[in-house]
Structures are given as C-alpha cells and as structure tokens.
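Okay, so here's the structure we're looking at.
For this view, one protein chain was removed and the others were kept in their places.
To keep things simple, chains are lettered A and B as they appear, and every chain counts its residues starting from 1.
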Amino acid sequence: MEMIKVEDLAFEYIRRNEEGDVESINRAIDGVNLNVKKGDFIAIIGANGSGKSTLAKHINAILYPSEGTVWVNGLSTSKEENLWEIRRSAGMVFQNPDNQIIASVVEEDVGFGPENLGIPTDEIWERVEKSLEAVGMLEYREQSPNKLSGGQKQRVAIAGIMAMKPECIVLDEPTAMLDPEGRKEVVSTVHWLNKHENITVLLITHHMDEVINADKVFVMEKGKIVMQGTPREIFSRVDDIKRYRLDVPQVTELAYELKKAGLDIPEGILSTDELIRVLEKLRISQ
Amino acid sequence: MIFLQIVFDHIDYIYSSGTSFEKHALKDINLKIEKGEFIGLIGHTGSGKSTLIQHMNGLIKATSGRIYYNGEDIYEKNYDMRSLRSKVGLVFQYPEHQLFETTVYKDVNFGPKNLGIDKLEADIRTYEALKMVGIGEDLLDASPFELSGGQKRRVAIAGILAMKPEVLVLDEPTAGLDPRGRDEILDQIASLHEESGITVILVTHSMEDVANYVDRILVMNRGSLVMDHEPREVFSRLKELEEIHLAAPQVTYVMHTLREKGFPVNTGVTTVDEAKNEIIKGLKL
Partner (left out) sequence: MIRDITIGQYYPVDSVLHRLDPRLKLNGTLLFIISIFLFDYFYGYIAVTMFLVSIIMLSRVPLKFILRGLKPIIIILLFTTTFNLFLTQGDILVKLGFLKITKQGLHSALFMGLRLTYLILGSSLMTFTTTPNQLTDGLERLMWPLRRIKVPVHEIAMMMSIALRFIPILLEETDKIMKAQMARGADFESGGILKRAKGLVPLLVPLFVSAFRRANDLAMAMEARCYRGGEGRTKMKPLRYAGRDMIAYFILLLYFAGIIFISIYEKYFPYFDFI
C-alpha cells in the first residue's frame, strides 16, 4: 500500500476584500499527482513560491484540498474523523527551528506529542528516550533549547515527531535557516531514520546536495510537478533544472560542462568520487 | 595609491566578563581593508563573524584595541558615530525582518531621511537605491509586507544603499533564497561593486558563493582571524579548513584528488569554469 497518495490535487488561496468579495484567486497547487511507497525517501525541490510547502501542509492535514484527494496511510485528509490519526502517522518538521519547539526543556518538548495523544506516562518516558537517542540528542535531554545550535534544534524537533511513532515524516525546508554543518546533521539524521526505523521521508529543500541520495526527486514549479525521477535522471537535465530557478551540485555541473566540451562523460554524475573514476578511465583509454 | 579604509588594531571583545557566561568573542584581531576591495568573511556559526562586522560601524565597542576609519580613530572622544553608521552600511541577516513602513518607498527613504540631508537629495537616493537592486517603479507604493521573499530582501538592502555608504557589509545576504534568487542577489552586489567602486564585505557560510565573486577571504575561528588570503590560497589549505568545520568548494576537492592521482592539473582552482579548463588541459597532455 502507498504511504501517501495524492490525486489531482488543487489548492486555491482566495483573497477577499473588506466586503468579503473575492479579490483574487491564487492557485498554489494545480493538478498534482504523487505516489509515495512505504519506506521511500522522497525529495521535492522547487523555487520559492513553487507550491512545495503548500503541498507538504496537505499531507499533514493542515490544509485541505480545494479539489482532488490526499490519502495518508489509506486515510483521506478531507474527512475530519481521520485528522488526528493522519497527524500522528505523518509528522511534520518546519523551517524555523525556534518556532516549533514548545517546551523550555528538550525532553519535555519531545514528550509534547505523546502527551497530546494520551499515552501513559511510563511509555512517554520510554518513547522520549528512544527518540532522543535515535537523533543523537540524548545527552542534551535536560538542556534548554535556546542553548542549542540550529541543527540540534531541528534534531529535537525530529525527535518530537518520532516520539509519536509516525510512519512518515514530512520536512518542510528544515535546513533553510541552518549553516552547512547543521544541514549535514539534519540530513544524515533523516537518512538514518529512513534506513534503520523504516520511516518514509518527504524532504522539501532547495539545497541540491541534500537530494542526491533520495530514492526519487520531484521538481515543482508554479504549483505543478514538472519533473520526476531518480536524482541521476533529474540532474542529468542541467538546463531544465536551471530553467526552474534551481541548480545542480557543483560536480554535476562540472561533469556536464566537460561533456559539453566534448569529453566522453556519462550524464548525471552526482559525486566527486564518481567524476574522478570517470576521468581516470578516460585518461587510461587515451 | 593604497588607501586604507578600515583598520583593526589589536581588537579584543569580551562580554559578560566576570560571570560564568563570560565569552571572549574576538581575540586580537588585526585587519587592514583597502577602499574598493571585495572581501568574503567566512567562519563557522559562533566564530565571531557577526561580532566583527558590528565593530565596523560602532554598534559594538571593543573591550580593547583601536579601530580606524579613513585614518580616524573611531573611539576618539568627539568622533561622530552616527555618521560612521551611514558610511559603513550594515545589512543584517534576514534584513526583510526589519521592514516597517507602509510603502516600499517610505521604507527605503527612512535611512537617508535620518541623515539630515535635504528632502530632494534623500528622494533621489531612494530612487537610485531601488533601481540598483532591481525593484521597479510599479512597486514603490506597494506594502513591503506583500512582496515575495526575494523582493523584500532587495528592498531591505536598498534601505542601506540609499544612505550611500562607502562600505557595504552584508551578513548572509542569500540565506533562505532559492538558487536563482541567490545568484541574482550576488550578481547585483558584484555589479554594484564594479560600477560604484564601493568596498564590499560579504559574510557567508558558503564557499561556493564567495569563490565566484570575492578577491580576498578572511576566515574566522573561535574569535580569531586564522586566514587572510586570496581565494585560491585559502582553498588550497583543505585540511586546515576541515579542522575548523569549513569546506572548500566541491571543484577544489575534485582538483586535489586528481592531482593526488597523478593528473597534471593546477589545484588552485575555485570555480567550475576554471576547473573545466584545467581538466581539459590536463587530459590533452
């Protein structure tokens, strides 16, 4: 069964003037279809304002479709009785690390979700400990979140989701406000959870180097999905990617430029090692 | 002729001194900046970059040491701090969070109005600044809060440019923007530097960003200035950079590894274009 299934989704922001008449309609999502299998690591990239955050909020039932349907774990987000089960099974991590930590002590924040679910106290403690351990933040459990770095705060936020035992995590630009080190921390934590806890991951970002290890990448523009495929397939189309206000990793671009200059290099090189290997082979064959 | 614009002479900054929260944020910083330079300031979060740039326009006063601007000691008793703040324009991180006026025009006009120059001159500067950052006339009367993220940021930068600073310091001007938005802002800053000869100091985490634009890089670590060289020299010290949690651009890694494997390539390479040429040259040999 699919973890997430999005069918013909459209979402409109309607702006009204003071009299309540419709002033303008902005179609933030326009006919999106998307399937995510259990255990997948999916990345969604797109320029600012391409609709990727709006899409993410649908999966957590924070927004409801204007048209079409979103199913999470087989439950339609349009039905109110599914609301809490959907929010439990598809946790969401937001962009600003400060604005999603509720408590003044790390462990109490991680316990916030389970408390809302009405989990018995002893089990909350177990879950908090396990979740903090999974994101590598156990030693900070009694600290104030204000003393943590951005990357650490995001890991606490992820632990807060993990404590609700979700099947899926949606991360809405979790690294946009972090430094390179914080970004690495967060992305490798998410990969670890995907691999070892079999959590389905939906990572939204505009840092291209964060998506090269995803199972599948979706590119959004103006509310539509305009490209999809493996990272290699996506990044071999450098010109298309750039047209959508995006970028490719620097090595990918270098490989692409070399290919354009006439060197025999395959498409969609993603890592430094890969490029080196190809160049070594080229030299030997010469 | 070399004209020294900013000089840091043995600057130390310690805050909350005498308590358990004491922090030595800057340690013996010595620095000379010439008029018209384009400098990248790099360092891990908490390395003291932001503290350093706030010394440049007097928002933070050093615990010890002297700072000279255009040859004058800014800690001298009668020094005009407010005029220094207009000469060294500091654009903070997420500058769009400081917008407050009802229209874009009024917001950008706030800075020059505070300078006490006549209204016409302030108006001219406002128009010029908005033009420089590529905000069209159709947006002058819009509320700054209705603009897109990238537009807001450009309006905020115009707010500083309108004061006609001699030095422009930008703290992470591309944070949170998408790749194209990032390139647009950086290109605009670069052409501004080229056309008006303004001194630019770019604070950033991203080596890729600075490599393409600046001609000098300052690297900070734990409050000390640990490197001060041109980009290729800085990036050639891969090991040292990694020790202080920084990384060179990916292409630099490619070139270093190729060199180790015996390719006849120059490792002092910082951009994709340079790397491409080097590799083609190396393979043809």
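For this structure, a couple of remarks:
Definition applied: contacts are C-beta pairs under 8 Å (C-beta built on N, C-alpha and C of every residue); 3 or more make two chains touch, one makes a residue touch a chain.
The shown structure was predicted, so the numbers you read here are calculated from the model rather than taken from an experiment.
In the full assembly, the chain not pictured is in contact with A, B, by the touch criterion defined above.
Within the full complex, the residue among A:Gln100, A:Ser131, A:Ser236 or A:Thr272 touching the omitted chain is A:Gln100.
Remark: the omitted chain is touched by one listed residue; of A:Ile119, A:Leu203, A:Ile225 or A:Ile265 this is A:Ile119.
Per the touch definition above, the residue from A:Leu34, A:Ala47, A:Val72 or A:Val128 contacting the chain not shown is A:Val128.
Against the chain not shown here, chain A presents residues 60, 62, 84, 87-88, 91-92, 94, 96, 98-105, 107-108, 111-121, 124-125, 128, 142-146, 160-161, 164. Seen across the whole complex, the unshown chain contacts chain B at 15-16, 19-21, 54, 57, 59, 82, 85-86, 89-90, 92, 95, 97-100, 110-111, 114-115, 145, 159-160, 163.
As a working rule, only the chains that are shown with their structure count from here on.
By the touch criterion stated above, chain A contacts chain B in their complex at residues 46-49, 149-150, 176-177, 179-182, 206, 208, 242, 245-247, 249-251, 253-254, 257-258, 261, 263, 272, 275-276, 279-280, 282-283, 286.
Those residues of chain B whose C-beta lies close enough to touch chain A in the complex are 44-46, 148-150, 175-181, 205-206, 208, 245-247, 249-251, 253-254, 257-258, 261, 263, 272-273, 275-276, 279-280, 283.
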